[in-house]
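Yeah, one chain of the complex is gone here, protein chain that is, but the others are all in their spots.
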Amino acid sequence: VARLRVPRGKAARARRPAALSFTLGRVAQVTGGEVHGDAGLRLTGVAPLESAGPHELSWAVDERRTADAARSRAGALLVADHRVASGKPCIVVEQPALAMARWLEIHRPVARPKPGVARGAFVDRTARLGKGVSIAAGATVSAGARIGAGSVIGAGVFIGRGVEIGEDCRLDPNAAVLEGCRIGARCVLQAGAVVGSDGFGYVWDGERHRKIPQLGIVRIEDDVEIGANAAIDRATLGETVVGRGSRIDNLVQVGHNVVIGENSVLCGQAGIGGSSRLGRGVTLAGQVGVSDHVTIGDGAVLTGQAGIARQARVNAGAILSGMPALPHREFLKRAALLGRLEAALARLAALEEKVRQMAKGGGPWSSGSAKS
Amino acid sequence: VARLRVPRGKAARARRPAALSFTLGRVAQVTGGEVHGDAGLRLTGVAPLESAGPHELSWAVDERRTADAARSRAGALLVADHRVASGKPCIVVEQPALAMARWLEIHRPVARPKPGVARGAFVDRTARLGKGVSIAAGATVSAGARIGAGSVIGAGVFIGRGVEIGEDCRLDPNAAVLEGCRIGARCVLQAGAVVGSDGFGYVWDGERHRKIPQLGIVRIEDDVEIGANAAIDRATLGETVVGRGSRIDNLVQVGHNVVIGENSVLCGQAGIGGSSRLGRGVTLAGQVGVSDHVTIGDGAVLTGQAGIARQARVNAGAILSGMPALPHREFLKRAALLGRLEAALARLAALEEKVRQMAKGGGPWSSGSAKS
Partner (left out) sequence: VARLRVPRGKAARARRPAALSFTLGRVAQVTGGEVHGDAGLRLTGVAPLESAGPHELSWAVDERRTADAARSRAGALLVADHRVASGKPCIVVEQPALAMARWLEIHRPVARPKPGVARGAFVDRTARLGKGVSIAAGATVSAGARIGAGSVIGAGVFIGRGVEIGEDCRLDPNAAVLEGCRIGARCVLQAGAVVGSDGFGYVWDGERHRKIPQLGIVRIEDDVEIGANAAIDRATLGETVVGRGSRIDNLVQVGHNVVIGENSVLCGQAGIGGSSRLGRGVTLAGQVGVSDHVTIGDGAVLTGQAGIARQARVNAGAILSGMPALPHREFLKRAALLGRLEAALARLAALEEKVRQMAKGGGPWSSGSAKS
């Protein structure tokens, strides 16, 4: 994996603000860490352990990365314990990954587009835009919509009638927030994300699946991120809710009337059926499927591809795996037991034969007399 | 979950037609039900049992909701049996959910945009638009396309060359119908849905995966709904078909040359490989995977995350679960048997030991003589 440090060609230089050189001391100041080595050491970029060069800063999450850190060509490291750095210049902080995130936020601020409405954007005259809002070409802002100060609306984004978007949001190209939905402050909707699609609600009337009008909205609280091409359905009546600080990855599906608590994490391609309720700090790993009317307690974790049947309840703090989902330990145990099944069936047949022989004979038997 | 009844602020009022008050008698008239209680009772909105207030109408699907109905603060109920209403004013109808859908259709008609082509829409001069068609800003209608009367084409929608769209369709923002595909009447394509992407067809020529030109089309029959960010591939040759009245949820994938019968239901994130054929009234629950060249009979149900191997046949009316898929009862039975496996292995070991002891000894044994 190549590094960022040396942009190639003009286009690459246009892409990011120029990488400025910095000292190890400056990084320590920003991250609140302690320098081991020369605080004046000058670095020019940041890269992962595997690809970092001698003028780049890297990081090691914990002591399991000690060997990788020793092998790395990185010029300096962010570490939790100076021994992990194996003698390289380093900054000791409590959480190296967090420190790295902080440093990157400051060192490489994201380029913001100029405020204002681009030529080729379609903004209804009854829409209200806060201070510093930027609307790109091809975007549509419908009647009665309100967009909070500092929000950036990308090319081709659709904002429906009466939608409310909070301050400092970022809506990437071709995202859509449909009629009446509400997005809090500091939210990110990645490219192609859809908020407010109709819930999947039908009633069979004897001849056809009759559509139940989907009249509710989606309410996304503050500080939520929604991934590329994800889809969040509006409620039939009332609200579908994504709680403050939750993180939703690409291609995730959230059904109508679902309520997701604060700081939950839904990884790529997870899906949730209608009317299910997730607590706070719940984790759905990739491709997890949660059926409808399920209740999931605070802090529960569903591992990759786990499946939860309709109307099930998952206890707070539970860790479940597999389909049908089991406690993770039980899931692992069953997988191990299955590995012993073939031999067990052979042992059963041998034992049956041995008992048959014993039953036939009348006297004492040696174990060798049974056919294997 | 909040209710719809009280719109908050100007934007919310702009979003939906004002909620008018109505009488219980009016609901009975529309739904063909029988009033128990005061037909003149005045209500102002509709909400689920859990969130309905004293001026709102709610509904209880069946008698399993009796306790919830009794607890509910709803002013009146749609029920199938008046006893479910626990003394509350109610309307007795055969199918409460269906009656509710009918009432919502009438009580809250969907706002339709003004007919006409918006400034900022790109409509080829050889395209033909029926009466009352509405085309939003940023939409493209290509050469030779035809759009039936009353259809609503959202912002950023793409309609390719020679596409035919029936009457009274709704294409939500950023949906795309690619070259030559055909959509029946009264269809809904939700935001970001793609109809007519290339089939995933390649032939390995010894050096590379050579693309097989994808020259067929997709034909969507009448009254079909396709969810947000779903993708329906065109046929290699001929047609991919979605039968009349079928319902396809968000993020569903339908491969090239697939044929789906009438009134089938494909839930969120289900996927179908190339050339598979589904009968009428088939249900694929969420995240179901159907491989290529599979045949599925009328009315079959695949439960959540079930997986069907290539070239398999699923009988009409079958209910299958798991991967590899089994009849649902067998799937449940195996899950239960697995729960007994650990104990069974222990019993087998104990029995082996007991038989070993018996074989060693010569006389009569008590069961207590075997080690556990």
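By written order: A and B. Residues from 1 in each chain.
Methods note: a contact is a pair of C-beta atoms (placed from the backbone, for glycine too) under 8 Å apart; a residue touches a chain by one contact, two chains touch by 3 or more.
In this text, all values refer to a predicted model and were calculated from it rather than measured experimentally.
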item	value
Among A:268, A:297 or A:324, the residue in touch with the chain that has been omitted	A:268
Options B:31, B:151, B:257 or B:283, residue touching the unrepresented chain	B:257
Option touching the unshown chain, where B:33, B:48, B:89 or B:156 are the choices	B:156
Selected residue (touches chain absent from view) among B:241, B:285 or B:319	B:241
Options A:31, A:134, A:151 or A:190, residue touching the unrepresented chain	A:190
Sites on subunit B contacted by the missing partner chain, in the whole complex	120, 122, 126, 138, 140, 143-146, 156, 158, 160-164, 174, 176, 178-180, 192, 194, 197-198, 200, 202-203, 205, 208-213, 215-217, 229-231, 233, 235-239, 241, 251, 253, 255, 257, 259, 269, 271, 273, 287, 289, 291, 305, 307, 309, 323-324, 333-334, 337-338, 340-341, 344, 347-348, 351, 354-355, 358, 363-367, 369
Residues in subunit A touching the chain absent from view	1-4, 10-12, 14-16, 46-48, 51, 95, 97-98, 100-101, 104-105, 108, 110-111, 118-120, 136-138, 154-156, 172-174, 188, 190-192, 223, 225, 227-229, 245, 247, 249-251, 263, 265, 267-269, 285-287, 304-305, 322, 335, 338, 341-342, 344-345, 348, 351-352, 355-356, 358-362
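Convention: only the chains that are shown with their structure count from here on.
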item	value
Gap in Å, rounded to a whole number, between the CA centres of subunit B and subunit A	25
